[in-house]
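Before I ask anything, let me first share the structure, which is written out below as structure tokens.
For this view, one protein chain was removed and the others were kept in their places.
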Amino acid sequence: MHFASDNSGPAHASVLEALAEANDGYAMGYGNDALSAEVRDKLRALFEAPEADVFLVPTGTAANSLALACLCEPYRSIFCAEHAHIHVDECNAPEFYTGGAKLWPVPHGDRMTPETLRAAIAASKANGIHGPVGGAVSITSVTEGGNVLSIDEIASLSAVAKEAGLPVHLDGARFANACVKLGCTPAEMSWKAGVDVAVFGGTKNGLLGAEAVIFFDPGLARGFAERRKRGGHLFSKHRMLAAQMKAYLEGDLWHELAKRANAACDMLRAGLEAQGVKIENDTHANMLFAHLPARLHDALHAEGAVYHTFDEEDGLIPGRFVCDWSTGQGAVDALLAALKRHM
Amino acid sequence: MHFASDNSGPAHASVLEALAEANDGYAMGYGNDALSAEVRDKLRALFEAPEADVFLVPTGTAANSLALACLCEPYRSIFCAEHAHIHVDECNAPEFYTGGAKLWPVPHGDRMTPETLRAAIAASKANGIHGPVGGAVSITSVTEGGNVLSIDEIASLSAVAKEAGLPVHLDGARFANACVKLGCTPAEMSWKAGVDVAVFGGTKNGLLGAEAVIFFDPGLARGFAERRKRGGHLFSKHRMLAAQMKAYLEGDLWHELAKRANAACDMLRAGLEAQGVKIENDTHANMLFAHLPARLHDALHAEGAVYHTFDEEDGLIPGRFVCDWSTGQGAVDALLAALKRHM
Amino acid sequence: MHFASDNSGPAHASVLEALAEANDGYAMGYGNDALSAEVRDKLRALFEAPEADVFLVPTGTAANSLALACLCEPYRSIFCAEHAHIHVDECNAPEFYTGGAKLWPVPHGDRMTPETLRAAIAASKANGIHGPVGGAVSITSVTEGGNVLSIDEIASLSAVAKEAGLPVHLDGARFANACVKLGCTPAEMSWKAGVDVAVFGGTKNGLLGAEAVIFFDPGLARGFAERRKRGGHLFSKHRMLAAQMKAYLEGDLWHELAKRANAACDMLRAGLEAQGVKIENDTHANMLFAHLPARLHDALHAEGAVYHTFDEEDGLIPGRFVCDWSTGQGAVDALLAALKRHM
Partner (left out) sequence: MHFASDNSGPAHASVLEALAEANDGYAMGYGNDALSAEVRDKLRALFEAPEADVFLVPTGTAANSLALACLCEPYRSIFCAEHAHIHVDECNAPEFYTGGAKLWPVPHGDRMTPETLRAAIAASKANGIHGPVGGAVSITSVTEGGNVLSIDEIASLSAVAKEAGLPVHLDGARFANACVKLGCTPAEMSWKAGVDVAVFGGTKNGLLGAEAVIFFDPGLARGFAERRKRGGHLFSKHRMLAAQMKAYLEGDLWHELAKRANAACDMLRAGLEAQGVKIENDTHANMLFAHLPARLHDALHAEGAVYHTFDEEDGLIPGRFVCDWSTGQGAVDALLAALKRHM
């Protein structure tokens, strides 16, 4: 009954096999090996973007922050949802990589709307040089609140950004889960919806630690290679990142693993709602916020369920349940049964 | 005949096995898992430093730069050898992580001496507030020129730093190879010789990508955890770093692998010198700079030898030959034989 | 009828006289002259803080940002009001000087309350290392909305900061106008109310460009001198800053000038309210936000009144009227008369 985070789960076996295979013999370092080149090509193919510039890094924090550093000057702002992960949960990583740009939280909650984004962009221009004016817009397809933005929502936000001449970044966390939920391709969720730079996250979906940053306009990638190096994210044994990504792409493993995680979450939601539990997020990919009395959380934790809880709202306490690719029906059933016993 | 770099070689099989083992089931993220705690303890034991603060990161660039950021304010200087890797080969990573500290190259070449270091520290104080005055000293046990500092050399440099109240950082690259060469323990090469923060590098010696940063005075580690996070180096699936390090420590694998690399290099040196080749470095661990005419380099490269060459000096061209743990006698013999054929 | 800003007005004549006097002959640079030392002592006396560390810089942006850089690590947050000048109007200067700390806007509007500040501090701790947790609190005595915080308000906010172990910065803009309004001493408005670092602003109150940064605990000033130098704010001809500040302190000119500005604003408020104009700010020092229909703004501007307007709210447009020390009764009467003609 482990629902703490999709980064608490194991890597898929084929990832370890790919590592072992890639480990054979010598290979030039720093991405100058054949496997890394092959994987970059496969990512271009997956995103239907033959001209894209593609980079691998080990963590999502690095991927998102490095991408934003290429998009936004230090004296500008990055617009994101008030609760965006890059704003509330990265210990100022985007500020660090951009050299001091401001994250401009757009109200309210986990989602910007075209209206609130447009208003924030306008406000950023009201003070002239004293601004700071906007530099980029960052969107997350599966929000910190567990909701999934529709393609239309992404496209509408991108359109507002484009009106203002701002490039659009798509956060890589749960990229695959969103694709599965929306039944769309990576291209449809990114450049076809106006995204300029997408992070294709793997760490939360069955890899050990590997993310791809895809610049659809290679011109925007200026300086990425240097920034990756000086950030300490240019792996010398680069084939080790490439091997993970190769396994992830092979037979669309990324899609299959996200499908499993989402399916577990579907079961969990149905079971919770059947017991009358209020779920906070309207939609979901692989993450639910379930409101329960403190008593029930205590009981579940006592039975060995692992997940995070948050501050009380209206007498109930939100619990966050995240499914990963390895969350089986067994874990879901066990949790639901435990809940039933204590209801 | 692959001598390009010790980061071009494979990881040791036991590292992949440890990864597979660690991959089983769930584990809390961000270093809050049992394996990570166990490995930190083992590192404290290896370094005979029960009070040390220990952190794992994926790359040497990150390890060294993060350590230096804890030691040196942005308005101060880091003294290092003119040819130090952190100065010439990291795309300004230390400048980035410190927020703009200056790397102060101490002449000449790949090694500081107590005299040149003392003079540089004095010079940094000559301009008062305009300085910048010194903040830290960084030492490398196997220099960029392939030489190995003796324990006495490290201790003498540390003593000069201490006189001036400056903390001492020991670069992690080829740490194990230096230990083997010097026949000393990690403690003897670090805190017993006056080092305040050591990086225990693994990536160049049989790991996929994992380094340990050891603060012997935990007070100096203030902010490291936050800086690691905002630098994007706090692995969520942290057990994957810990597993590598566990394998590295098990049965002193780190020592065994370095011994193999150094032994291959010993054979190579003996063979080259037997053919009259001039080796630039006086001492060596696992890296040689051999001076050959351009014609011979061409011949060797044509026969499939892989290694880097540098700018001509006195009619000869230095070639850098690096052995890693997997460099067998076969590769060394093949290279020597090829050279003989073309001499 | 010039009400655009208190930085649009002239310097007081005695400031120019002091400059001329200080200009005679040679003086050591960089603050090592007798006049600078004398002025630092006078500031300590004014603030009843004989141990304080005192620095002069030319602009408020520099004064506030440099002070915050000493208080807050780059991986932490600075709590301030949502509309705080340092957050919305400084083009990321605090982010720049701190090396990427986050400004954490505390709702709502131009004022924090102990409750909203306490909640923000708690929220910053909810995510552990991923935070960023708090590093400092910044308070402004005359808010961007023109309101004046009471001593009690400042003390209550400071108390919340202290509970959490956070140092408190007091923004220097309109410091003198707040003192006059509150009828208090600089000490009462700063360290006696829990402030750790105060900026004593002069540029908006009759100087050319000079501000003093007062660290009541000299331990907090560590690095200020170096940061001022590397920020380019260590004037070589430092007596030119000191001379301005000397004139400002002489005979409490700072107090007299702020009294004049506030008095003009009192007259303006009374006159506007007599004509039924709604003033947005409850209290005021030398700045009013008056809501008028667009038609009246046009008429006033056409008659030569100079002031800023903002976005429409409920059918009316806020106009900002700022009085400085040189705003005479004539200008106020002229504005009120013009308004009357067009009402």
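Here the chain labels run A, B and C in written order, and each chain numbers its own residues starting at 1.
As a working rule, a residue touches a chain if its C-beta (ideal position, glycine included) is under 8 Å from a C-beta of that chain, and two chains touch if they have at least 3 such contacts.
None of the values given here were measured: they were computed from a predicted structure.
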| item | value |
| --- | --- |
| From C:Leu182, C:Met240 or C:Leu336, residue that would touch the chain that is not displayed | C:Met240 |
| Among C:Gly9, C:Pro105, C:Pro132 or C:Pro186, residue touching the chain not depicted | C:Gly9 |
| Given A:Glu48, A:Glu73, A:Asp217 or A:Asp266, the one touching the chain that is not displayed | A:Glu73 |
| Of B:Glu21, B:Asp41, B:Asp89 or B:Glu163, the one touching the omitted chain in the full complex | B:Asp89 |
| For chain B, residues in touch with the removed chain | 74-76, 88-92, 95-96, 98-103, 105, 126-127, 129-132, 310-311 |
| Missing-chain contacts mapped onto chain C | 2, 4-5, 7-11, 16, 19-20, 23-29, 57-63, 65-66, 90-93, 95-97, 203-204, 208-209, 226, 229-237, 240, 306 |
| Residues of chain A in contact with the chain not shown | 30, 73-76, 99-100, 129-132, 223, 225-227, 229-230, 234 |
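We take it that only the chains that are shown with their structure count from here on.
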| item | value |
| --- | --- |
| Far-end chain from chain C, centres as C-alpha averages | B |
| CA centroid of chain A to CA centroid of chain C, Å | 41 |
| Mean-CA-position distance for chain C and chain B (Å) | 50 |
| Of all residues in chain B, the ones touching two or more other chains | 226, 229-230, 234 |
